[in-house]
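Below: one structure, written as structure tokens.
Missing here is one protein chain; the remaining ones are kept as they sit in the complex.
We just call them A and B in the order they show up, numbering each chain from 1.
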Amino acid sequence: MQRVLFLTIVAAFAIAAPFFFYSVTLMTIMCFVVFACSFNLLLGYTGLLCFGHAMFFGGAAYVTGYVLQSTPLSTELAILAGGAAAGLLGAVIGYLTMKRQGIQFAMITLAFSQFIYFIFLQAPFTGGEDGMQAIPRNDLFGVIDISSNLTFYYVVLAITALCVFIYYRVVHSPYGEVLKAVRDNQPRVESLGFDPEKIKLVAFIISAAMAGIAGGMKATVYQFATLTDASWPVSGEVILMTLLGGLGTLTGPVFGAAIIILLNDYLAGFGEWALISQGVILLVVIVFFRRGFVGELSALKRSFLRRKTGSAGSGTPAAEAIKARS
Amino acid sequence: MFEGISTQLLFGQLLLGLINGSFYAMLSMGLAIIFGLMNVVNFTHGAQYMLGAFVAWLLLNHLGLGYWYSLILAPIVVAGFGMVMERLLLRPLQNLDHLYGLLATYAVALIVEGLARYQYGSTGLPYENPISGGVNLGFMFLPYYRLWVVVFSIVTCIVTWLLIEHTKLGAYLRAANENPRIVETFGINVPKMMTLTYGFGVGLAALSGVLAAPIYQVSPSMGSSLMIVVFAVVVIGGMGSIMGAAVTGYMLGIIEGLTKVIYPEAASVVIFLFMIVALYLRPAGMFASKESV
Partner (left out) sequence: MNSLAEARPVAAQAMLKVKSLSAWYAESKVLHGMTFDVREGELLTLIGRNGAGKTTTLRSIMGIVRKRTGSINFSGQELIGKRTFEIARLGIGYCPEERAIFSSLSVRENLFLPPVLREGGLSDEALYATFPNLKARAGSQGTKLSGGEQQMLAIARILRTGSRLVLLDEPSEGLAPVVVKEIGEIIHGLKAQGFTIVLVEQNLRFARQVADRHVVVENGKVVDILTNEELSADMGRIKTYLGV
């Protein structure tokens, strides 16, 4: 009951939002929410640190842009195409890298993303350093005109809601439990008869495809796709967003993405301070708030509840909270 | 295959490749040393390389101290900064998932580079070549400074390797790479060793920065563009292998140079291609001694 109420409030807010806030900023936040969800699925729930997630994001942006420019395909199909392309790329790279773990996996994915980046730099269809410009917003379903940002906001909202819903369903499914098991104790999972590599590969593909949808959306929001979308700083940014929001939490990516996008927006005129503050925030999160925004709030709520009900703990609530923090 | 390619071009690119390789080797050696002992991927390495160059520039332009002073002072200064960072930031994070140490170093890199860019802009600052001139070898022109860089880096790599493989201190390091807790039960101050080792790796990075200043100019982004390649080098060479890092560094520099001659478009990707292939054939890295997790 509480959850239905919560969702209704969120929905109401989301529907009303573009009348109060700049719709492009809202749409950017939503793209990155999906991007961060996809990353959280990989790192928070499967335990795989991919350093080059931008390759899926940026790659899909190009694919979606290209489809929209060269074919009369409707926008939602183009975004889907972007997601599919990213998923395919994820399948190939995942297949080649799944045997690795931990740091090695992170480094290899970094190298792959750089490889892809340089290919994008040189490939004619991307427009190189200039980027792919003037991407049209082909009519939705072939009939609905979505050239207005306000109208398009609701399209993006719908796609984002769908993606978050899928993310939620995956995480809370039996498959999601297996993912968490693989993250926590891979050898154990293997001894139970599962194939952890296959499990991780599927997660990787889903994550890549979702990142691709996010990239495709971004290309249609801004109507251009650039090299930056596939670059290492973007990979770094999504890591920051996920950590800031809370690894392995459901709503973490939403907060993380929103905070960073708003911060970038606010500091856009101040040159280097956007990056510097990202560094500072990352540092502060790592040292003091490792569970992220959502994680720390939940922990706070738990210790508060424990204090209220006066349940038997092995120490004061403060000691509990300190002990629970790892 | 080599028809139509002038020897000048070939040897010119080979020299360039060797120089790039020198930097790849020294930087990846520092990374490998740090990773071997502390299991931390030092993402700040590129920024520390850049700091080395900047300190050299500052010493020259504010204190009138030239290149040869910087070669000694800059690594010490930057290593000092590195050791403070290790003590305050990395040591407390030691017992957690190594992801956090890695991200912490990345965060510091963001901050350092951002501040440098804020203070000095994005364009490079010039640094005067301390050994100008060169010798004409007939098939190519060899600038003295470039020769100095290559020789110096090879000597540095060999000396570092000797230190690690053939000294008592190096034995402590190699043992601590395997089992730091037990080494500490012998009465060896392992935490201090980690701080000093980190400082040494950072010092190597800064030293590379000083060497680079006259060639690449001093700019805030000089580190980040280099580091991605260096990471690839370390992964190929085997993440804890010092020798592997150095050898792979030179090798890849030369391969990159050759690629520029034969098939220029592929030059920027050839290293990553190499990494993908090498990892497929030799999963733990070509010279791997440590299976990293």
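The definition used in the following text is that a contact is a pair of C-beta atoms (placed from the backbone, for glycine too) under 8 Å apart; a residue touches a chain by one contact, two chains touch by 3 or more.
Quick caveat: nothing in here was measured; it's all calculated off a predicted structure.
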| item | value |
| --- | --- |
| For the chain not depicted, the shown chains it touches | B |
| Residue of B:Y172, B:F231, B:Y250 or B:F272 in touch with the missing chain, whole complex considered | B:Y172 |
| Residue among B:V190, B:L226 or B:M243 touching the omitted chain | B:V190 |
| Chain B residues that touch the omitted chain in the full complex | 171-172, 174-175, 177-179, 181-191, 289 |
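Please note the rule applied: only the chains that are shown with their structure count from here on.
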| item | value |
| --- | --- |
| Chain B to chain A touching residues, read off their complex | 35, 39, 41, 89, 92-93, 96, 98-100, 102-104, 106-111, 113-115, 117-118, 224, 228, 231-232, 234-235, 239, 265, 268-269, 272-273, 275-276, 279-280, 283, 292-293 |
| Residues of chain A defined as touching chain B within the complex | 49, 96, 99-104, 106-108, 110-112, 114-115, 118-119, 121-122, 232, 236, 239, 243, 271-273, 275-276, 278-280, 282-283, 286-287, 290, 326 |
